[in-house]
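See below for the structure under consideration.
Note that this complex is displayed minus one protein chain, with the remaining chains in position.
Letters A, B, C, D and E mark the chains in the order given here, with residues in each chain numbered from 1 onward.
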Amino acid sequence: MPIVELHLLEGYDPEDKQRLGAALTDAVTLVVPALPEAVTVMIHEMPTDQYYRGGEQRSGAAALPDPAKVVRQYLQSMEARDLPTAQALVGDGFMMQFPGADPMTKLSELIAWAKPRYQSVTKTYEGFDVVASGGTVVYCRGTLSGVWPDGTPFDGIRFIDRFELQSGKITRQDVWNDIAEFRSAP
Amino acid sequence: MPIVELHLLEGYDPEDKQRLGAALTDAVTLVVPALPEAVTVMIHEMPTDQYYRGGEQRSGAAALPDPAKVVRQYLQSMEARDLPTAQALVGDGFMMQFPGADPMTKLSELIAWAKPRYQSVTKTYEGFDVVASGGTVVYCRGTLSGVWPDGTPFDGIRFIDRFELQSGKITRQDVWNDIAEFRSAP
Amino acid sequence: MPIVELHLLEGYDPEDKQRLGAALTDAVTLVVPALPEAVTVMIHEMPTDQYYRGGEQRSGAAALPDPAKVVRQYLQSMEARDLPTAQALVGDGFMMQFPGADPMTKLSELIAWAKPRYQSVTKTYEGFDVVASGGTVVYCRGTLSGVWPDGTPFDGIRFIDRFELQSGKITRQDVWNDIAEFRSAP
Amino acid sequence: MPIVELHLLEGYDPEDKQRLGAALTDAVTLVVPALPEAVTVMIHEMPTDQYYRGGEQRSGAAALPDPAKVVRQYLQSMEARDLPTAQALVGDGFMMQFPGADPMTKLSELIAWAKPRYQSVTKTYEGFDVVASGGTVVYCRGTLSGVWPDGTPFDGIRFIDRFELQSGKITRQDVWNDIAEFRSAP
Amino acid sequence: MPIVELHLLEGYDPEDKQRLGAALTDAVTLVVPALPEAVTVMIHEMPTDQYYRGGEQRSGAAALPDPAKVVRQYLQSMEARDLPTAQALVGDGFMMQFPGADPMTKLSELIAWAKPRYQSVTKTYEGFDVVASGGTVVYCRGTLSGVWPDGTPFDGIRFIDRFELQSGKITRQDVWNDIAEFRSAP
Partner (left out) sequence: MPIVELHLLEGYDPEDKQRLGAALTDAVTLVVPALPEAVTVMIHEMPTDQYYRGGEQRSGAAALPDPAKVVRQYLQSMEARDLPTAQALVGDGFMMQFPGADPMTKLSELIAWAKPRYQSVTKTYEGFDVVASGGTVVYCRGTLSGVWPDGTPFDGIRFIDRFELQSGKITRQDVWNDIAEFRSAP
């Protein structure tokens, strides 16, 4: 039964508004025990000549990219070893923390570090979660499959990645998985 | 500059409204590149005699508990081996997935499984993230410290837990950590 | 899905607001093919120091009485031949139009007119409809039962009454029924 | 002084909105003793990409036809004995209740029943009232004129019809009039 | 932090809305100790088919001209002795009150009165203030420069003019200045 009204300068496309509609609905259901179907969101867009702060017109800023899409594209580029595309998605001060490794800041470092650990690896996704928490945080989880250095295949190894984004760019990646668990199994 | 208005049946205490204010602000900043300070949230509470659906009065439901608090209390109870308190926080169909273990459904199972793996373990938290995504999801991450079965201490082992909640109760816990990484290190 | 907000000076009791909630819901469903359950009404009441017209505070007026209740009370008083109570419910310029009678303006006239037509009559109600249409109009329909002048009983005779009200008082009553149909039946 | 805001998915034409504006004004004046001129109605239409329920876009449904127009068209068709047009305006489960007749369900039944009662009949309307009351109810009243079976003309006979509509179709017609009163008069 | 919403029939151009945005912001800051930057104004324009009073559509009226512009144009026309243009800006019942003069009602009177007092005069503006106070009042102040009848120049003489406007036309001008102060100085 809760009703949300969002007043916004115009300039957002239908997909942006869809994301706002969903995110505001989710926000309400964190506290109010209503089914999502019971939450209504109305977005009121205003042309610039109908919005004033300090008595002056203001312009709306372009929407941030969908953070889950940014992360998905980054992970695909890394799997495909397409470093230029991946690099374009990371921001200043980027760092990565992988299990059993020192923090890394360059994508090429990660490629070098991974080389002796597996010949190839592919992610099967079970889900993405997006949180605003200071900046934006994206969680993605699922299972890894691939080929060990000795040529034997593996799959079904659980993983979870946590990404921090600022202004639409990835600034941090933290990775947890069960690779060591597998390797240490008898 | 975005302005959010939430219309709600009355019956929420200030802490609930604070959580709504923060969650709605976060939701907007996922799409609109505004600083949180530029997002205004107004909550309009209505007494039951001012809200009608189908021409009839409706009652507001009690707020859901803060999911981060539920998870924190659960983790504390488990660390303290206070199973009755922890049990009261889990819901129907509860299951746990730990690294290198089969899925478990009883808290006592987990205690038994952990016994040969470490004498004790304590969590130091770096952060909690809460997402509405179907039900509610809570992520908590940080480092583990404790004592191995042979009496040697450990600390600084990274972990992340993912909890699913339904109607305020924990229904699923997924755990990832670097314990195997540590044990498998030479 | 339609949402109605009504801004009103305070001073209405819960029953008045219930009537407003229902009437506004009805109004929407005349045009929008939504189930009543899909129509939300929010009533925003304002204390006098929060409402200004021409820069000056205004006071709210007392609610009009429920017109269906006024009519029901009038009809009960007339059945019970309690003319003072009935008289208090009629307003200036009151007139009545009964089948086969000239227009009447005094309740006592009606009593006199009815006397040779039946010993007694009782109304069984099937429904009341209330319309705002200039002033307020109340329809009530159902069946008549009673005793003819010759002592034989009757029942199941269809009737419909139409009442006009101004400022909460009845100013006109139009009556249709099947009494003549019955009497003229062989 | 009351102010009504209606939030609606777009897709209604100016005439629909005019009907909503009038119906909402009427609804308020049933309870609040304000002149219609003191009631303001603002209709806020939203494109589909600005309205979300359950985080998903919804589409507005086409407006219901003006029930008074439907009834007027039905009555005209019946007077003109244009049964196909009249039939297209009635819905499932249609029934009619005329004075001194058993309930009828087919328009042709009514024509047959009326044949021995009058050669022709025309309605002069004094007013239509429209109510939402579960479904939609239309009252129309006025006087009948026409020609008796024996060729003598009549006029000024009071009538009132009550119509129930569901989803824009007539599902019930109840008729009261003074025909028997006239015929039984000496 | 205050937020103003203005609901208005459409028909105002961006400059009119800019003036409304500024005037509403100013109005708030007279009472609330907020910086103008903390005041948000949202103007909601409604097409005529979305606004009803008394259940009927209403049309918006054309905006009043910017009163500061009207006054500025009047003063420029008077300085240029362009009486037809100035005359077009004054309304019924116009009167002027200058220091040391009887009230005047005709622009030509003023020209005649001024002739022996200075050869020419030019206004340098320091500021305009606009107030709604019954009708509209415009204050303009600054300094006068020009040439005395004897050919000597002057400048820096303070003046203030107060104008009353009704329906966009000037109906009264009151003038104060330090000319006498100057002339009476030794």
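The rule is simple: contacts are C-beta pairs under 8 Å (C-beta built on N, C-alpha and C of every residue); 3 or more make two chains touch, one makes a residue touch a chain.
Model, not experiment: these values are computed from the prediction.
J.: Taking the complete complex into account, tell me which visible chains touch the one left out.
T.: Per the touch rule above, the missing chain touches B, C, D, E.
J.: For a quick check of understanding: of E:V28, E:L83, E:A114 or E:V147, which residue touches the chain that isn't displayed?
T.: Missing-chain contact among the listed residues: E:V28.
J.: Of B:A22, B:A63, B:L89 or B:I170, which one is in contact with the hidden chain?
T.: B:A22
J.: Residue-wise, where is chain C in contact with the chain that is not depicted?
T.: Within chain C, the residues that touch the unshown chain are 7, 44, 46, 49-57.
J.: Spell out the interface residues on chain D facing the chain that's missing from view.
T.: Touch with the absent chain occurs at residues 1, 3, 40, 42.
J.: For chain E, which residues touch the unseen chain?
T.: Considering the whole complex, chain E reaches the absent chain at 1-9, 12, 16, 19-20, 23-34, 51, 53, 58, 60-64, 67, 97, 99-100, 127, 129-133, 136-137, 139, 141, 158-160, 162, 167-168, 174, 176-178, 180-181, 183-185.
Everything that follows uses one rule, which is that only the chains that are shown with their structure count from here on.
J.: Taking all residue numbers at the chain B to chain C contact, is the shared part over half or under half, that is, same or different?
T.: Mostly different residues: under half of the interface numbers shared.
J.: For chain A versus chain E, what separation do you get between their C-alpha means, in angstrom?
T.: For chain A versus chain E, the centre distance works out to 57 Å.
J.: In chain C, which residues are in touch with two or more of the other chains?
T.: 1, 3, 24-26, 40, 42
J.: Can the chain contact pattern be summarised as a line, a ring, a star, a complete graph, or none of these (other)?
T.: If you draw each chain as a dot and join those that touch, the picture is no line, ring, star or complete graph.
J.: Just spell out which pairs of chains touch, all of them.
T.: After working through each pair, the chains in contact turn out to be A-B, A-C, A-D, A-E, B-C, B-E, C-D, D-E.
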